[in-house]
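Heads up, this is only part of the complex; the chains shown haven't been moved.
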Amino acid sequence: MLKEIIFYGRGGQGGVTAANLLASAALKSGNKGVQAFPFFGAERRGAPVKAFARISDEEIYLRSQIREPDVVVVLDTGIMDVVNVTEGLKEDGIVLLNTPRKPSEVEMPCRVATVDATTIALNNKILVGGIPVVNTPLVGALAKLLDGVNIEAVKEAIKERFGKNAEANANAAEQAYNEVVL
Amino acid sequence: MGKTGTWRVFRPVIDKEKCIKCWFCWVYCPDAAIARKEYPEVDYDYCKGCGICANECPVNAIEMRREEK
Amino acid sequence: MIVIDTGNHIAALAAKMAKPHVIAAYPITPQTTIVERLAQYVENGEMDAEFIRVESEHSAMAACIGAASVGARTFTATSSHGLLLMHEMLHWAGLARLPIVMVNVNRALGPGWNIWSDLNDSLSQRDTGWIQFYASSVQEAYDNIIQAYKIAENEEVMLPAMICYDGFILSHTSMPAEIPEQHEVDKFLPEYKPAWKMDVEKPATHGNIVPPEYYIQIRYDMHLAMERAKKIIQEVGEEFGRKFGREYGLIHEYRCDDADYVMVTMSSIAAEGRVAVDRLREKGEKVGLVNLRTFRPFPREMLKYDKMIVIDRDISPGLGGVVYNEIRGNGSEVYGFMAGLGGMDVSYKDIERMYELAKQGKEGLYPLEVK
Amino acid sequence: MMVAIKDLPLDEKILKGHAACPGCPITIALRIALKALGEKTMLVIPASCSAVVQALYPKTAFNVPTLNIAFEASAAAASGVSSALKALEKEDVLPVVWAGDGGSYDIGLQALSGALERGTDFIYVCYNNQMYSNTGIQRSGATPYGAWTTTTWKGKEEHQKELAEIVMAHHIPYVATATIAYPTDLYEKMKKAKEMKGPRYIEILAPCPPGWRFDMSKTVEMSRLAVETGAWVLYEMVDGKMEFTGYSKRLLAGKKRKPIKDWLKMQGRFRHLTEEDIEEIKKEIDAKWDYYMKIYGGNEDGK
């Protein structure tokens, strides 16, 4: 089964890394086909960016952008003013928001999950150039929402990728895994 | 040329009481987001929240506050 | 070993494992991460090569030419305007018959600036005497680089080789790839033993003034070498298959056997096209797909299907699709689409649509002007 | 006689909503420069962050005619603009190249040198953020010794090219350096250049938060500290006559420089430097200033 995920965020928040981590974790969790890619503009830090991930038990030949995602991850709810994040979302698709609010406090025409990744990032002191990096906690939360991906694989993928900040990021992921609400 | 105010994580808030009108915040703002009115005025539609104004204000009249969203 | 990483990082890994002596490269989006990774390999001692941090792509290619002339194995990578800036030196490397290997990450040309995929950059170098491979997956990018050295350095060939793949769509996409062990690569690709090189023991002059009688021969031999390359590419692809389990040739056919229509394309669209073919087959359409692995040498004689649909991610002003125009005129019925320019997304749905249009006898710029 | 900040024109040629990173030095510099240059300015911009910050076609944040051009070609294109303006009798319009250090020190150097030699009537501005920032922080000829970039992971092994020196060796009418922390200094240099003829060159140190790895609120502070520590020097050379300006003039006059370490420590790109490395860099800065003192010093006010 093919699962398609879109990440919405801003340059510098690590949306692309989130997609990559998810793909790694998915591979580690036993999926044969995994893929992660950005839709890069020539964006600078702070500008809206989009990243994609695909997970499947078979080899993936698709190279096009995801137009009908199963899951949408919003790293920064601010962009929801500018971007319609539910566009194309599958019928039973889920939107995962980085927000302190509960799903019930969010009015959206679809299933919503939430986690306060920014606070988790700040608590774990993961910042780059003053901007909290919310990608690792969100990937942790995804492990809860996606069938084919387990949290141990996520933590492993984080540890492979991050040098000295690996621990803090892995902790953040685990914390989010536990705190995410659907 | 979208409204770059949405990029912000922290917002500059100017305390007019403290302000001595040196206009450093105006001249240094990379986004031309501070207007030189009677007092400096931030255009939150475009301010990206870099914090240079606050960092450069000689009398600490600008505070960077976490955006509520 | 299965590694998951972006096309660029995997390409850098391939370059590392091919053990070039000299790398000279200049950054440009979306090639940059190749250069960065190679610099890192060299700096932390994982790679025993000289890395020349040139001040332009023209100099990157000139440095590779200098190094290759002394008998070194060389590597470089570029994209778009970087490739265009090399143009003179590409012709030079070709005519000098130096087996330089280069990655070109396909990107549109300016103005305006557009950093997304488009094949005009490498296709407009098709007269320079470079072998051109196009990859449709990260795995192919890796495999093409390793094989490119063996093909380019073959005595019967001795031509430079370019490995092309789509900017972002492959360069920045993480996918799993099977990476062989270094000793296996070493065995497949032994040290480079150049037939000629600059040598103080045997002083010779390279590239001085050539009168017409000699020039015509030298240039024609380059053409023949490109023709000879077809056989070598096939052979090396088969050997690669025997050793690593993935066999290659000049083209890759997918469900073509009983096909009424064969779609011909290259690079990432060829992968997406498989999905379209599968879906169309499910609907009962007799359609197949050819993934062009090499555009130079161009395997025209292999492309003999009754009805063909060629999808170009390029447009040569006044000519149209470059691939289409090289195929056209072999007796087949050929429909041409230009699609995906400047990074326009091309999905399997678009490809299915082009198939439908072709069946109606239409062709043109997809989706804007099809008639 | 220095202009005061409050006297700088209100008119903005760089519109809000551009695409630069928060805290970008380029747009600070451009805002000030265009206040001095005014509306009869045509910008020529090679590939660089400056090309990107304009925002996406069909929009633009730049409110003067702007010609984007290939990475290595800005000075040559400006020569064409300059000659065309002359031929079309519009000599009141000034072509201004706005190029990064990569486009000036490296790939665009030849076009620049050619334009200087043939006496092109233009201003060439190099904003120097000491690396290729647009492509994601690679070394340039302007990257200082020891700095991390994604093509010099252990720190650059070579010393930076001295482009202003190279330009001075072309014996053109005006060469100046500036940086964003001193907006009036920059403004006045632009004004002065504008009034002259022939090739004029101004280089602006432009600390880039993502590239140098510092907090985005510190751009101006970083720029100021570069001058206070003597890592960057403010001067102008008019028809071959050298004069230090602003804070650098005071340093030349004997004011004590802040420790270079302060500047280095603020930047992530120098994080890996050992104490010895820093000592090494300090020595060079000292040597540079000793040299300045020897040739240009000796006068209390630094003239």
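Labels for the chains are A, B, C and D, by order of writing; each one numbers its residues from 1.
Keep this in mind: contacts are C-beta pairs under 8 Å (C-beta built on N, C-alpha and C of every residue); 3 or more make two chains touch, one makes a residue touch a chain.
Keep in mind it's a predicted model, so treat the numbers as computed, not measured.
Q: One of each shown, but what's the true copy count per label in the complex?
A: A x2, B x2, C x2, D x2
Operating definition for what follows: only the chains that are shown with their structure count from here on.
Q: Return the chain pair with more inter-chain C-beta contacts, choosing between A-D and A-B.
A: Output for the comparison: A-D.
Q: Taking the mean of the CA coordinates per chain, how far is chain A from chain B in Å?
A: Computed from C-alpha means, the inter-chain centre distance equals 31 Å.
Q: Could you grab the centroid distance between chain C and chain D? Build each centroid from C-alpha atoms only and quote it in angstrom.
A: So the centroids are 40 Å from each other.
Q: Where in chain A do residues touch two or more of the other chains?
A: Correct list: 42, 46-47, 130-131.
Q: Out of chain D, which residues touch more than one other chain, so two or more?
A: Touching at least two other chains: 19-20, 22, 24, 52, 134, 215-217.
Q: Could you list, by residue number, the parts of chain D that touch chain C in their complex?
A: Listed in rising order, the residues of chain D that touch chain C are 47, 51-52, 57, 68-72, 106-107, 109, 132, 134-136, 138-139, 141, 150-154.
Q: Which residues of chain A touch chain C in their complex?
A: Residue positions touching the partner: 16, 19-20, 23-24, 27, 32-40, 42, 60-65, 67.
Q: Which of the residues in chain C end up touching chain A in this complex?
A: Result: residues 2, 4, 29-30, 113, 115, 136, 166, 168-170, 172-176, 268-269, 271-272, 274-275, 345-348, 350 of chain C touch chain A.
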